[in-house]
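Just one protein chain is left out here, and the rest sit where they should.
A and B label the chains in the order they appear, each numbered from 1.
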Amino acid sequence: MPKITMNVNGASVSAEVENRTVLSAALREEMGLTGTHIGCDTSQCGACVVHVNGKAVKACTMFAVEADGANVDTIEGQAHADGSLNIIQQAFQDHHGLQCGFCTPGMIMSAAALLKDNPKPTEAEIRDYLEGNICRCTGYQGIVNAIMAASGQSAAIAAE
Amino acid sequence: MAADGGMGHATKRREDVRFLTGRGRYTDDYTPAKTTYCAFARSTVANGKINSIDTSAAAEMPGVVAVFTGEDFADVGGNPAGWLINSRDGEPMKEPKRPVLAHGKVRHVGDAYAAVIAETLEQAMDAVEAIDADIDELDAVTNMADALANTDTLVHDEIGTNQCFDWGWIEDNRAATDEAIKNAPHVTTLELVNNRLVPNAMEPRCSIGEYDPGTGDYRLTTTSQNPHLTRLLISAFVMGIPENKLTVHAPDVGGGFGSKIYHYGEEALVLAAAKKLNRPVKWTSTRTEAFLSDAHGRDHVTKIELACEKDGTFIAFRTETMANVGAYLSNFSTATPTFLHGTLMAGNYTVPNVYVNVKAVFTNTAPVDAYRGAGRPEATFSLERVIDKAARELGIDPVALRRKNFIKPDQYPYASAAGLEYDSGNYDALMDGLEKRADLAGFEARRAESAKNGKLRGLGINAYIEACGIAPSNLVGVLGSRVGLYDAATVRVNATGNISVMVGAHSHGQGHETAFPQVVADMLGVDPMSIEIVHGDTSKIPFGMGTYGSRSLAVCGSAVFRATEKIIKKATLIAAHMMEDKPENVDFTDGEFAVKGTNKKVSFGEVALKAYIPHNFPLESIEPGLEETAFYDPANFTYPSGAYACEVEVDPETGKVDICSMVAMDDFGNVVNPMIVTGQVQGGLAQGIGQALLEHGIYDENGQLLSGSLMDYAMPRADDLPNFVVDHSHATRCTHNPIGVKGCGEAGAIGSPPTVVNAVVDALQRGGHDVDHIDMPVSPARVWAAING
Partner (left out) sequence: MYNFEFAKPKTVEEAASAMAAEGAQALGGGQTLLPTMKQRLASPEVLVSLTGIDGMVGVSASGGSVTIGGATTHAQVAADVAESYPALAALAANIGDPAVRNRGTVGGSLANNDPAACYPAGALGSGATITTNKRDIAADDYFQGMFETALDEGEIITSVSFPIPQKANYQKFDQPASRFALVGVFVAKTPDGVRVAVTGASNEGVYRWTAAETALNSDFSQAALEGMSGDADDMISDLHGSGAYRAHLVGVLTRRAVAACG
């Protein structure tokens, strides 16, 4: 089986995988990084979004061998070194941007990619950008509010 | 009262931290040593006779360790329906066996007839392809009217019909309702479809079976909303494993919405396989399997009539519904279209006559069961659509027509004509609030602005009531439930003063780990962070009935309340002993026990420590320890209610509907955590809007699921939805549970579908199009077709 080496969340990691092993499976099963979730088989739901060389991709729709030599960032690497939540994660907690938590890793990774490209998105831009991330719990409002807040913009009050 | 984090405080959720950092632990994240993997052979035809299944080639495939077929489970029990419904003629419902694996016949596309266990998942999937199944495809029935009319094509040959039951509610009211309608000055009739939905919790189902041959203990880790019910069904009905030899653990669960209430055959299969192989067996559903095998929701075809006076006073509602139960009876499938639907058919109104007839129909489709709202969305949709139609026919404003017939605040407790006793509510107050928050007065100006842009704007109004906190056992037992619907909690105060609360409810997004401690902290005057909620593991928690029907706080939360009361009572005895006074002289406030009229006091923490170091205890009157359990069985359902408004813009060229605003005014009684409640409503609104505009589980005449993937089943995305206005400030307390709460989990999904459809129809009518109704989902193509006749 091919051996791949990736820099995952800042640490070099190697694994033997089959050619058919997708990146999400390599992360979950070979590297124990189960924060990247699998919610569908058609590349629609976005629960598996990670960053490969700084770009958001769906880890279920990329072969692990294609990530050989790449920098991969997953949800497990998003918090600060001291374990505290980063600004996006904190905003999701503050604005009730999650309920069951299953889509959340993908949402956080997509939000991070959005804010990297567009530090002050409008609400419409946020909603448009999240086209590939499905949440069944929140109705998205808490998520949108969280991303607005993480970008330093005022969000609608989450709780009344 | 706890200064921060007690009742009514928008406490941030503590469970979020693990979810936000990728440290949630869902079932599929768990892979025990030496795990084997399970894949199922599923029927590609909707109805078929199994002549033979040759698994010999599959068994020889690389990595395969076992193959199972229906034959292997022929002698074990079936997965039962939890609710017995009797037909109008007194006959019990037809209840064909639902086997672990299909045996003799396959009855819907996706019906599993064999399972392969292998060293890897890919090996198991390879071997599934090597199974040689000789299955004769038979004609299928997917349309309910056809299924009732055509007895040549049967889903279950042995029952001789496709009708599960023909239920009347309340049968004794039938003649009076018929008579009232016959004599009424005005009758509005509407035929409608409540579209089939696929729940699509984002986490697909997953089950892991383990067996310890040394002790004979089984362990099932599974995606469940109610692990104890799953254990009971497996033990008592399906496999006969003694309950004390089976642990069911539902760890973090990625959403349920009803679909994870039920016991499924895959759970029994992995347990049986684990015992046979003496190795863990794991099955993880793909999304494709989820579409084919999760219990679906809704799927009613209904005719409703509203009889009224010329002035709009309601005289009668009469409903005839066909409810699709699919190919097998899922656990709550018979309760959903009956007692969770028929009993709500008086709505918020003082209507004297209500009669509901429901025929439940077997078809060659996936089983249908409770999905967020469960019967109440169907009831509300029928009522609120026909009321809107009546308002137009009578020339009465839709708000005024509803107000005219609302139950008034001084009429509670109110015995509805559909057999429930509503304990509290104030529907006019909700509507007053709605008129303000939704600025109904400003609608005409907004409509004119939309018209300038070539868009048709419409306004939809809705009022709903639902029955939540599903329980009480005494009532549901009379109505046919085969289980009780109480819940349970154990409050364990540890020696060092922190507290573990073991609850029967299961949190899969609802925030119990944050909200339940708010209740306890408030009562004990302690830091909420010192309280930990334990849930989901039958080996750790008392027997509870899980989470669905917006019951967690109203039922299990009340058990938590009662158990905490017992803790206070016992702690008071200990405190009195410590302060050498009588218990009746001891007051407990803000976490301190004090002897009245003195400066003697001890803290709750000191009492906790003393409970476990019982030196000098009067053991004849005080046992050591500080741990109490309560089982709470309510006196009645709770009755949340609400008034919703929606404005839409319709593009008359393409038929596309955009939601401009959605305002939800809900009465949930007391609110423990307003942030969580708001989130529950927002999520429910999204699902209701999904039903109204996007989602449709649609089968063709051959029983193939046309919308069988996320490529064809349209889930609501962020850009489909507006920001919602959610307001639960107009509350009337629930009168019969100790916290005064009503439940908020389903309201949004119940109230929003008719609101949206009312708005679309309003837009079209104001735009000059003679359109009375459009079935959901109100897709662009359907709107365009309606506009263009």
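Simple rule for what comes next: a contact is a pair of C-beta atoms (placed from the backbone, for glycine too) under 8 Å apart; a residue touches a chain by one contact, two chains touch by 3 or more.
What you are looking at is a predicted structure, and each value in this text was computed from that prediction instead of being measured.
Student: Going by the stated contact criterion, tell me the shown chains that border the hidden chain.
Tutor: Per the touch rule above, the missing chain touches A, B.
Student: Of A:S43, A:N71, A:N86 or A:Q153, which residue touches the hidden chain?
Tutor: Hidden-chain contact among the options goes to A:S43.
Student: Determine which one of B:V100, B:L340 or B:L710 touches the chain that has been left out.
Tutor: Going through B:V100, B:L340 or B:L710 one by one, B:L710 is the residue touching the chain not shown.
Student: Out of A:A79, A:C100 or A:A113, which touches the unshown chain?
Tutor: Within the whole complex, the residue contacting the unshown chain is A:A113.
Student: Taking the full complex into account, find the residue in B:T11, B:T288 or B:T363 that is in contact with the omitted chain.
Tutor: Reading the full complex, the residue touching the unseen chain is B:T288.
Student: Hey, which subunit B residues sit against the chain that's not shown?
Tutor: Those residues of subunit B that touch the unshown chain are 122, 125, 129, 288, 653-656, 694, 696, 698, 706-707, 710-715, 720, 779-781, 784-785.
Student: Which positions on subunit A touch the chain that was left off?
Tutor: Residues touching the hidden chain, for subunit A, are 2, 18-20, 22, 41-44, 46, 49, 55-58, 60-63, 65-66, 110, 113-114, 129, 131-133.
Methods note: only the chains that are shown with their structure count from here on.
Student: For the complex, which residues does subunit A have touching subunit B?
Tutor: So the residues of subunit A in touch with subunit B come to 20, 28-29, 33-42, 44-45, 47, 74-76, 78-79, 85, 89, 92-94, 96, 98-105, 108, 123-124, 126-128, 130-131, 133-144, 156, 158-160.
Student: Which part of subunit B faces subunit A closely enough to touch in the complex?
Tutor: Contact set of subunit B toward subunit A: 10, 12-13, 15-26, 28-29, 31, 122, 200-204, 252-255, 257, 284, 286-288, 508-511, 674-680, 682-687, 709-711, 715-719, 721, 723-724, 726-729, 748.
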